[in-house]
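Missing here is one protein chain; the remaining ones are kept as they sit in the complex.
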Amino acid sequence: MIRVQREDFDVGAEMAAMSGNNIGALASFTGLVRGSDGDADIGAMTLEHYPGMTEKKLAEIEAEARERWPLEDCLVIHRYGRLEPGERIVLVITASSHRQAALESCAFLIDWLKTSAPFWKLEERGADGEEWVEARSSDDQAAEKWAATKK
Amino acid sequence: MIRVQREDFDVGAEMAAMSGNNIGALASFTGLVRGSDGDADIGAMTLEHYPGMTEKKLAEIEAEARERWPLEDCLVIHRYGRLEPGERIVLVITASSHRQAALESCAFLIDWLKTSAPFWKLEERGADGEEWVEARSSDDQAAEKWAATKK
Amino acid sequence: MKLLYFAWLKQKIGTGEEDFPLPADVATVGALVDWLKTRGPGYGEALGDLSVVRFAVNQDFAGLDHPLADGDEVAFFPPVTGG
Partner (left out) sequence: MKLLYFAWLKQKIGTGEEDFPLPADVATVGALVDWLKTRGPGYGEALGDLSVVRFAVNQDFAGLDHPLADGDEVAFFPPVTGG
């Protein structure tokens, strides 16, 4: 399941709601707004997205994960709007009978949505004003690693 | 932090309690008692452990993870005693500024404690009686993968 | 067709959305980019360095040679930075 929403989410409740007949492993990843980046303090940030395409891309990424790993359940939540440091941005939960499937699919989903889900971060950098976050080549590399191992 | 306990744990509360000045990524792994293994139904299981050595080994594994990755915080909880299908057995949470450190250290911790933490599972298999779970060579391989990448 | 601009492209162009018929002689995303750049300095600034611009046609990532038809939804945005 995928959800794109302005509201916060409850990780424990979402994890408890994962359903399957034989869940032996739950892996999760939660992304939060950091308070600094290297030496620079970060204030709040605003996440812009492309309504419609975002949902489409996340659904495609989820379908790809379910095809590659035997998952009992799978959830991706991504927020948009203005978020303060410490606030949750994104949640991935994967449920499987087996540990490696849960861990690998969780890493796959977060790596892949970093490069394929249309979100853009505008950081408030105090006296320096606002700045659009630039994409990191390390994110591309993380996603390409999965493309190379595609079955 | 490590905890070896009979009682259940609350994943959401433990995640919220992770502390650090610059947490951008939280990864978690929860292991649960499965209801079946291949064709065989599993009833409850009892986890036996080696008090003293268990805490020592988990603390060593945690220290190793903190040495290998820049972690803001790290938690391992492992339960013992009798557990029913669906009950939580083990929890790993790692917190870092960066996603890969959180994801990799979480996978490292669960792979490693599968082979190094002295716990043994006794499964109740209905009419077949009780059976000690045998170690899986795939667990050894998962742990050895980390030994090979040791910095 | 519907054109959408996101993040700093929206700021430079000054709008997030435009609707107009597919211009004559514009058959690809690349041709549309060239045509847009004639419309004003904001477009020129937003689309001057295409190495930092990504494109989507009907909500799928597309390259400069992707063909266009009237009624398409075409979006322009920087490399994504979610997650």
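Side notes on the structure shown:
For clarity, chains are labelled A, B and C in written order, and residue numbers in each chain start from 1.
Rule of thumb we're sticking to: a residue touches a chain if its C-beta (ideal position, glycine included) is under 8 Å from a C-beta of that chain, and two chains touch if they have at least 3 such contacts.
Please read these numbers as outputs of a predicted model, since none were measured by experiment.
Looking at the complete complex, one finds that the omitted chain is in touch with B. Across the entire complex, the residue among B:2, B:42, B:75 or B:90 in touch with the chain not shown is B:90.
One chain is missing from the display, and on chain B it is touched by residues 31, 47-50, 52-53, 56-57, 78, 89-90, 110, 113-122, 132-136, 139.
One rule holds in what follows: only the chains that are shown with their structure count from here on.
Averaging Cα coordinates per chain and for the whole protein, the chain whose average falls nearest the overall one is A. Measuring from the averaged C-alpha position of chain A to that of chain B gives a distance of 23 Å. Rounded to a whole number, the gap between the C-alpha centres of chain A and chain C is 26 angstrom. If each chain is reduced to the centroid of its CA atoms, chain B and chain C end up 48 Å from each other. For chain A, the set of residues that touch two or more other chains comprises 31, 110, 114. The set of chain C residues that touch two or more partner chains comprises 83.
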